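Taking it in order: structure first as structure tokens, then the write-up.
Missing here is one protein chain; the remaining ones are kept as they sit in the complex.
Our next item is subunit A:
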Amino acid sequence: MSSQKKVNSWARKRTSQGSSSYQTRLSASRVKEDLNDSKSISKRGQNNTVEDYEGADDQAEDALQIALRYFEKGPIKTSQSKEKHLKTVENVAWKNGLAPEGIDILLSVALSGKFGSAVNTRIFKCMIPVTLISEDSVVKAVSWLCAGKCSGSTKVLFYRWLVAMFDFIDHKEQINLLYGFFFASLQDDALCPYVCHLLYLLTKKENVKPFRVRKLLDLQAKMGMQPHLQALLSLYKFFVPTLISVSLPMRKKIYFKNSENLWKTALLALRSRNQGFPSEPLKLMLANVHPIKRNWNSHSVIPVLNSCNYSKESRKKRMNLSDYFSSNGSFPLEQLKSFPQLLQNIHCLELPSQMGAVLNSSLLLHYINCVRDESVLLRLYHWLSQTLQEECIWYKVNNYDRGKEFANFLDTILRAECFLQEGFYSCEAFLYKSLPLWDGLCCRSQFLQLVSWIPFSSFSDVKPLLFDHLSRLFFTSSIFFKCSVLHCLKELLQNWLLWLSMEIHVKSVRNSPLETTLGGSMNSVSELIYYVGWLSTTAVRLESNHTFLLHFILDFYEKVCDIYINYNLPLVVVFPPGVFYPALLSLDSSILNQLCYIMDRYHKNLTAAKKNEFVHKTKSEFSFSSKTYQEFNQYLTAMVGCLWTSRPFQKGLSIDPEILGNASVAEYKKSLNLVHHPAFLSYTVSFLLQECPEEKKVNMSSIRGKKWNGYLDYLFSEGFHGLKNFIRSSIHRSSVP
């Protein structure tokens, strides 16, 4: 036992001093501490050494620490806790992988023979690194092999593990120094195939020595033509052909049985983790559960950027010398690094063999944006629409475990759309197919963003395909979902407006006869706005005037009211009464302020439109109907009547005075003005208290005349800029009540 301890601490010392790979994981101070005091190793177990790599669930981390410490100490006669700790380690390992130090500890435990071989086997199966394995752990493990504490089967498992994890060992120099040791292990018949595989991976030219060749040939004579021996021999022959004169069969066989398959799924996740793709938690999978497609194209959904390899090959053949000197040579994509390069070579750019690859390259997106070749766009269209359907997690059943991957894919597409400021047609087609099946939860933010990037089109065409399905979801979902939808529709409106304003600008320069189509597009936009108005009116009722919802609705109308001035498009659509009145009667002052702002902007837009009409004299096609002005004036009257003149709802409101009396609001006229409006009540009170702080009772009616102006200034100073603008533009201050 004592010798074992010695080895143990020696190895630990080395680990703590020599390793550099995982020190980066530890906080700097702790590294220092460890380096200075190698005795602190025993403390390290308690010190949460296996750093919490993501800072995520600390609890699992703690359980892992306890488990590791348990294994380190050796078996205690309570098998129950052993099972529990094993489970803990397995869970963490399969979910996130183990930090280098965890592997270091477990490797020693498994090879020291403290536990039975059943436990060792389980430990080996779950020894999956987070990213890398420290070389020193492996060297230490080899020293354990020399101690002869573990069974033959454990040794086999160790070699298999080593072969499987070979690529994840941070350095291999020291392991290579042990070449002789490994080579000597070839003698063991059971180990021979696996050691061969390891040597196959490890061998460098300087390892090939005549005595080793002799030994291999001896072994071959003894054991017959074994594929693994042949593999090693052919590698030796490749390095030093003069040493081996025997002829090796040319026929290729599979040299090594796939010894890594115990960890296959783990390795896949590990690789994608190392490449920076976030990975799903692993499941122990015996059968290949993934859909067929998974096997086809390695890890990522988006193809790698390759210039057209086939055409290159064929061109090479046909090219003669003069072609090389001519300037028509194409520019390979792999060399494309900067925007100026793109500009210089845009006429002779070699396009990627798979157009989907452009999603990952901003330079090529520039290219896509200005390319006139329809086939480029068609290739992208086909690839994207098929990939979206294939990857979509609710389009096919049983696909839900790959949600994160799909969300990432959508994010990439959205980045590209945002970069181009234009939606892809394939995404629109995908929405047609998938929106009716959507539950409103999966990848919500991405999916709604896709909606907001629908290319401009005739609203009535798209409505039955998209917006009818969307409204069904809208009405049956939570208020949060409603707000998200309203937000995405606002973005959609903005994208359409930007696109159209650009189109019209181009049109007016070129003077092409597009008048009628412009009318059509304005129609489409106004239909979108009416649709949102309808959604909003119903939603306000469903959610009983919820302030949060009203904010999102008014946000939408902030865009709508400014179309004429901001986008230079001949369109003004006023909001429906179902939005206006709930906002006017809202209990929230910021809503009222927002409403004032919108009314002010409507006022400015309509005035500007009217002015333009006078200037041009000729009645253009897009003069607004008097109905729009009437609607607006009605709202304006109502608002001024409520907030300012205390004569609300002069027209159209007829309530029996008796009812008002019963409700004890017989004197209702003043109750909605700036002083008494429930939204401003708290401001009124604090304004009055400011004036005479000792007052126990405040007299609200005292605010009139000069004091009214003071009160207004107080409100403006509190940040009600919308109100300020509204009063400035719509009310003549002489009429102070």
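In this section, a residue touches a chain if its C-beta (ideal position, glycine included) is under 8 Å from a C-beta of that chain, and two chains touch if they have at least 3 such contacts; residues count from 1.
Here is the rule we use: contacts and distances are computed from a predicted model.
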| item | value |
| --- | --- |
| Omitted chain, identified by the protein name its UniProt record gives, among "Globin domain-containing protein", "Ribosome production factor 1", "Centromere protein L" or "Aspartate aminotransferase" | "Centromere protein L" |
| Given A:354, A:471 or A:612, the one touching the chain that is not displayed | A:354 |
| Hidden-chain contact residue, picked from the options A:81, A:121 or A:457 | A:457 |
| Options A:108, A:154, A:265 or A:387, residue touching the unrepresented chain | A:387 |
| Listed residues A:377, A:479, A:636 or A:681, member touching the removed chain | A:377 |
| Residues of subunit A in contact with the chain not shown | 200, 231, 234-235, 238, 250-252, 254-255, 291-293, 295-297, 303, 306, 309-311, 313-314, 339, 353-355, 360-363, 365-366, 369-372, 374-375, 377-379, 381-383, 385-387, 389-390, 412, 415-416, 418-421, 425, 428-429, 432-433, 456-458, 461, 464-465, 502-503, 506-507, 510, 512, 514, 517-518, 520-521 |
